[in-house]
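A single protein chain has been removed from this complex, and every other one stays in its place.
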Amino acid sequence: MAQQFRTSSGGHIDRGRVISFTFDGKSYQGYEGDTLASALLANGVHLVGRSFKYHRPRGIQTAGSEEPNAIVELRSGPRKEPNTRATTIELFDGLVANSQNRWPSLDFDVMAINNLFSPLLSAGFYYKTFMWPASFWTNVYEHVIRRAAGLGTAATEPDPDHYEQCHEHCDVLVVGAGPAGLSAALAAARTDARVIIVDEHPTLGGSLNRDNYTIDGKHGSEWAAETAAELAAMDNVHVFSRTTVFGYYDHNVIGAVEKVSDHLPVPPAGHPRQRMWLFYPQRVILATGATERPLVFGNNDKPGIMLASAARSYVNAYGVKPGKRVIVATNNNDAYRTAIDLHRAGIFVTAVVDSRAHPDAPLADELKKLSIRLLTGSAVGAAEGGKRVKYAQIVTTQGDTLDPVRIDCDLIACSGGWNPNVHLHSQSGAKPVYDDSILSFVPGESRQAEVSAGAANGSFALQDCLDQGNAAGAEGANMAGFEGKEVKAAKAEDEGVYALEALWIAPTPYNKSYKQFIDQQNDVKASDVELASQEGYDSVELLKRYTTQGMATDQGKTSNVNALAILACQRGEPIPQVGITTFRPPYVPVAMGVFAGHTVGNDFMPVRRTAIHDWNEKQGAVFIEAGLWLRARYFPQYPGDTLYNCYVRETEATRNNVALVDVTTLGKIDIQGPDAPEFLNRLYINNWLKLPVGKARYGIMLREDGMVYDDGTTSRLGENHFFMTTTTANAAGVLAHMEQYHQTEWPDLDVVFCSVTEQWTGIAVAGPNSRKLLEKVIDIDVSNEAFPFMAVGECKLNNITARLFRISFSGELAYEVNVPADYGEQAWLDLLEAGKEMGVGVYGTEALGTMRIEKGHVAGSELDGRTTARDIGLEGMANRAKHFIGKHCSERPALLGDGRLQVVGLKSLVPGRNLRIGAHLVDPDKRLGSVSQSQGHISATTYSPQLDCGIALGLLMDGASRHGEQLDAVFPLDDEKLRVEVCHPVFIDPEGELVRA
Amino acid sequence: MHYSALSLVKQALTGNRGWTRAWRNPEPRKQYDVIIIGGGGHGLATAYYLAKLHGITNVAVLEKGYIGGGNTGRNTTIVRSNYMLNANSQFYEHSMKLWEGLSQDLNYNVMFSQRGVLNLFHTDAQRDAAARRGNAMRLNGVDAVMHDLDGVRKLMPHLDFSKNTRFPILGGLAQPRGGTARHDAVAWGYARGADRLGVDIIQKCEVTAIKRDGDKVLGVETSRGFIGAGQVGVAVAGNSSRLFDMVGMKLPIESHVLQAFVTEGIKPLVDTVCTFGAGHFYISQSDKGGLVFGGDIDGWNTYAQRGNLPTFNHVVAGGVTMMPCLARLRVLRQWGGVMDMSMDGTPIIGKTPINNLYLNGGWCYGGFKATPASGWVFAHTIAHDKPHKLNADFTLERFREGGMLDEKGVGASPKSH
Amino acid sequence: MPDQNSLPPRVSPLLPRSGDHIVDYSNLRLTERKALTAIQVLSFKGKNEAVAGAIGTALGIECSTQPGISNANEHTQVSWNGPNSWMVVASDEESGRAPGELLKLLQDAVGELGAVVDQSHGRCGLRLSGSRARQVMAKNTAIDLHPRAFGPGRCALTSVAHMNATIVQVDDTPTYDLFVIRSMARSFAHAIEHACREFAND
Partner (left out) sequence: MLRIECPWCGVRNEDEFSYGGDATVERPADDASQDDWYHYAYTRDNPAGPHREYWHHVNGCRAWIVVERDTVTHEVFSTAPASPNLPAGNREG
């Protein structure tokens, strides 16, 4: 019969909406409002997983995100999510879940054999063995361990869903929508402050949806619903449900994850699966409640053993009977609610086992009225049963344990007390402090603009929660600058007293040794803690690392305090002295997609395109990444065209005729002001004061440490007006560098500058016929007399106002035309049109590289941040009589001495064989593969059509003085070597006659 | 006691009651021949090699908290020697060789797993740089393999190999002997090894001042009183500046935080260490099943050992771009370790202007993999009062003289290394 | 040769998406502001007030030295663009000015007091308008655009969709003008469009 463990009525589920799902291939039914856990329990399914190390059967221990045991593989295919807590999965139609870490089946798991060997698998056992023979570790042992470790299996296909990140500011942020959180939000909102309230559940209310409280004469859950509705209706309030705050970061920045679509089979079109929220509140109120801790006794991990509050949740919130015959075990008053609520739901509560000698009298009377047996000064010493608890051995907490009382049951609901959820408080940088009255940690002194209220603050009485929330809300708003008249908090009818007495480990029946679990997910037992401390791993951090307690996916939410207490017992010290481990984000595990957000795959980084990009694309250009830019690398023309014959063709077209190249990506900086010349003079190693208007000059700038930073030509457009070009790679860096020196070192210089990289499209027209081409479209005289090498001027290209520069990177007669970018493509087309009859070509970065190598122009691969001006043979440019950035550090002895890598040219001595970038230069005739001293490397290579030979630029130890030497260029990665001759880096036209022609 | 399969079985049969402390918990003596400040992997390794290789056993390691509680226990446990510059390549390769016999040497399984390290490249320029580095490695006797797409696919089958991503993968440079180790075990193994040779490991002992007589150190003031020493070695990377402030010295170091992250445990998915070339992201899978990953430092001075969001988001965006199936896996923990970021990205191991005071720091994020060699050369430097040739280039003086070892070529900018 | 003074048409960096609405929902619209004139003005040392005054007089629009302020008439915006800088943005179509006229006007007004730099072709302008516009912006920028913190007449230099951008609020709809560098225009428009999709059917 379906859902035979449902109560006849009650619960916040919609019994009208039946939902089907499957677990381990078997179909079940539940109701809307169920979690996977409540639906499984409604169907009597308690065995849901196997433990990490011993593969012991495990059930459902909690009803929330602290669940250590009931973790399953949710969904399938590319949407599969391993290690998902059944207690937090909202049921949806067609949900598919499977148990993990078992083989062949959950019911029969062969690895359960580990249970027998458990004494061998004591804490840290792997540090003590698997060492012989050495090679066996990586090849044998580790594979076995790795396969055994881990829980679920990950999807291997790309995640089809989308994630995004949003930002919201507010005056008061309330975390948690239980009694404290709701009244805090209400109090703050009434002052008209901007309020955000966040709760991880689909409905607000927290413990009010779990317990039978009365507030202002209504059932607690009713009051919660009405308050939530009131808040939602206020336009200064933003209510987030299904949203978990996972991190409290510096400067009061709060990270949260909103599960937008996880309660649906797939996200609706255009909607993300999950969304990260970054909240920027003035004040934060932490109303994050408390987490119940289990009792530590023999076999306390068996299916059918759950937290007392969880049992209550399932009955009250989900209308599910978690058992038929129940023992409630406790060391405090709170668990009595469980006994009473379960009894009222028609479940047989066979006994309440209270470790305290003298429990609260009124509660004892109430039990008597309900004729529930009460055992005082007693505890469950051990549970027995196979895949479900069958009976408990009850021992007395004082005196001997030799005649335990056996009580049959199918559910043990236990409470070891409550731990305030101080995680976010701790993440904020504060230190929680130990409070002896509740045997747990409570918030300490605040380090950021946060305050805790209610159970999170160690106050478990309902009226205290409402009052503290109310006060914190008003105060928070007030501190954020909002006044409001005082409103009293809602009135609770509840005299709950907590009255906790310590019971860290229950005595075991007949003093037999049992497995008493502390961290159930990582299978850490009380005996492991004892062993660790015996071996000297006795500070709390060492303990965690050695035993792995608290390192599992539940992050020790239910185990940390118990472990600490047991360690303290071991060391015979009070708990505060043993210390507390700091909590780290995230509060609950959060999908990586959430942190990645939208900027993944193609959107990982923006693409930068020049104005000529579309034309290049139409021509079938092959592009290359240059920073974020896409540049045309070469232009295949015919079928079968390769990189090689394209760049050869494009180079020859340039050298023998004329061709265009898009140089838009170079950085361009407009510099103006009376002190502009002086500023440049300090920036560059060479002289700038006397550069005539209408002229360009090549410049080199260093970093303060004396290494070459960037190079380029800068032109003087007017007396106080310069136009600088930088390399593509350093465009942004050079501007920031200039701003830094101007604002932090030389603020008195009257100069301003801004980037104009984007304003201009740059087109280089290069080749012996470049002048002839330009004459047809440019309205000024570009003859050598009127417009000599390094001349700069304004002109019109057809009707477009343009800037013309007589500069050359190719080493040919060349000009560079800059036009406003929206005209860039038109200008490019006009130039092609004008050059048509002379057969103008285009070229890409590959041919550009070929020509700069032939010409010995250094570029990024030589200016690798480790070379000085001297190393690249341009020390002569430096004017050391003036001051410039990097001057002094470039004069350090090691930079002037021998052994520096210096730029050289290299020629392949093997006809038809080209050199390779990344090859190293070594003494000739060394056996390939032998360890040998690298004397340098090849930084840029090409085949030179001009010289019909493979040439290269390289950095060679003391290279400047080694022209003519022969070396081997070795490429051990591919077992290649090639004989080369060292030469001057300028291969063609050393006098520079062509550029001046 | 000696660890072996046999001892495990014997203890198992007797309820594991016979295991003794892995290291003693001694009271500090008045005077030691050598004091090592810092009970992390480097300090403990130094003490171990001082005792084992140089016969200096009257040694104390002073740790302000608990051993291995600093960067040793906070890093992403990657071991590699895939450096370009000769000095680095040779030093880290020496470390690699020590790793290869470490478990047996220490009789403590440090779980050194040579599953390989793979650096992806996505542009021609990156491929060229990888070639230069890989060839340099080979010339220095270090293993290196250049992989094309198919080679990469064999090692990391679940990466995004499509062209439909911002920076498609072109290939990768691998060091097959690289891998990972169990970070805590390294500290504990060296501690146990040193302890067995007579070294005193003194926890909860914070150095508050360094007592000097001119340019000679006499000993250290600590939270547990004054302790005299013939020589003092400082191995507190992350806090080197604070220690040397005690002797009025400024170092070419800034402290920055490097974050690390781990996901929930899953069955084997990532079988090598893999780094993304188009963003800051590297990943490996621990023997416990968690995917351990990291990226770039946050890039500003800090001594706070905690994580932060902007870098986290950028790092994960790179990870999901590289390997799209990661998106659904959950991050379990985010933490941070404080790095000594040196001014050229390379460590400083050697003498200082103060005669018997020695510095081992500036590790940036290369510290863990260096642990064995770092201790090895530092012990040699202290024992002989001069550097071994393996750390001869790692002097403090190199910055003054212009002998920087700048792998990245970004200059005196710690945030960029 | 084409006729002496006819300029070729300006080519939008957003082609082929230029022109029509990039997003056109009932509650949301993303449209390119085509062929804008954008002039950056920077003041020399100690000339900030003078330059602001000169711009104000030349355009008849108050040019504020106060950060984050943008003033406009029906066709021209003057927005604060940094400690000593403003961006003057106008649509020649709406203003009826000839190409280059605004540049000349500002050059004459500013003279030796500062630098006047044409950025018209270096910036792409997009207009995002509709009841959902603020939610779309919340996905792309961390700054607070809530009416209590921001509004018409305010501008901000910040990061939008991880790209440097200028936000100018035009009206209470709300309507925002977004300016981004030309080369990134397509990536930028794509990111904003993607952030809008959630609201396609509401």
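A, B and C label the chains in the order they appear, each numbered from 1.
Basically, a contact is a pair of C-beta atoms (placed from the backbone, for glycine too) under 8 Å apart; a residue touches a chain by one contact, two chains touch by 3 or more.
The shown structure was predicted, so the numbers you read here are calculated from the model rather than taken from an experiment.
Peer 1: Need the list of shown chains touched by the one chain that isn't shown.
Peer 2: Per the touch rule above, the missing chain touches A, B, C.
Peer 1: Could you tell which one of A:Ala791, A:Ala834 or A:Cys889 touches the chain left off the display?
Peer 2: The single option touching the absent chain is A:Cys889.
Peer 1: Which is it among A:Glu142, A:Glu650, A:Asp705 or A:Glu758 that touches the chain not included here?
Peer 2: Only one listed residue reaches the unshown chain, and that is A:Asp705.
Peer 1: Using the touch definition from the top, which of B:Met84, B:Ile253 or B:Leu332 touches the missing chain?
Peer 2: The single option touching the absent chain is B:Ile253.
Peer 1: Can you tell me which of B:Gly101, B:Gly198, B:Gly225 or B:Pro310 touches the chain that was removed from the display?
Peer 2: In the full complex, the listed residue that touches the missing chain is B:Pro310.
Peer 1: Even though one chain is hidden, which residues of subunit C still touch it in the full complex?
Peer 2: 43, 45-46, 48-49, 65-68, 81-84, 142-143, 156-159, 164
Peer 1: Over the whole complex, note the residues of subunit B touching the chain we left out.
Peer 2: Interface residues of subunit B facing the absent chain: 239, 241-242, 245, 250-255, 299-304, 308-310, 343, 399-400, 412-415.
Peer 1: What does the interface between subunit A and the hidden chain look like in terms of residue numbers?
Peer 2: So the residues of subunit A touching the missing chain come out as 249-253, 278, 280, 429, 447, 704-705, 736, 739-740, 742-745, 747-748, 883, 887-889, 891-892.
Basically, only the chains that are shown with their structure count from here on.
Peer 1: Report the inter-chain centroid distance for subunit A and subunit B in whole angstrom, where each centroid is the mean of the CA atoms.
Peer 2: Centre-to-centre distance between subunit A and subunit B: 22 Å.
Peer 1: Between subunit A and subunit C, what distance separates the C-alpha centroids? Give it in angstrom.
Peer 2: The mean C-alpha positions of subunit A and subunit C differ by 33 Å.
Peer 1: Mind checking the centre-to-centre distance between subunit B and subunit C? Centres are C-alpha means, answer in whole Å.
Peer 2: Subunit B and subunit C have C-alpha centres separated by 50 Å.
Peer 1: Where in subunit A do residues touch at least two different other chains?
Peer 2: Residues 165, 278, 599, 603, 607 of subunit A touch two or more partner chains.
Peer 1: Sort out for me which residues of subunit A touch subunit B in the complex.
Peer 2: 52, 78-83, 117, 119-120, 122, 125-132, 134, 137-138, 142, 145-147, 149-159, 161, 163, 165, 247, 249-250, 253, 255, 278, 429, 513, 527, 531, 534-537, 539, 541-542, 545-546, 548, 551-553, 555, 584-586, 589-593, 595-597, 599-605, 607, 624-625, 703-707, 860-861, 864-866, 889, 892-896, 916-920, 922, 929, 931-934, 937, 970-974
Peer 1: Flag every residue of subunit C that touches subunit A in the complex, lowest number first.
Peer 2: Touch residues, subunit C against subunit A: 1-2, 4-8, 10-13, 15, 35, 40, 42-45, 84-85, 100, 114-115, 117-123, 138-139, 141-144, 146, 148-149, 162-163, 181-184, 186-188, 190-191, 194-195, 197-201.
Peer 1: For the complex, give me every residue of subunit B touching subunit A.
Peer 2: My answer: residues 3-5, 7-9, 11-13, 15-17, 19-23, 25, 65-69, 73, 86, 100-101, 103-104, 107-109, 111-115, 122-125, 128-136, 138-141, 144-146, 157-158, 160, 164-167, 179, 182, 184-185, 188-189, 203, 263-269, 278-279, 285, 287-290, 306-309, 312-313, 316-321, 324-335, 398, 400-404, 406, 408-412.
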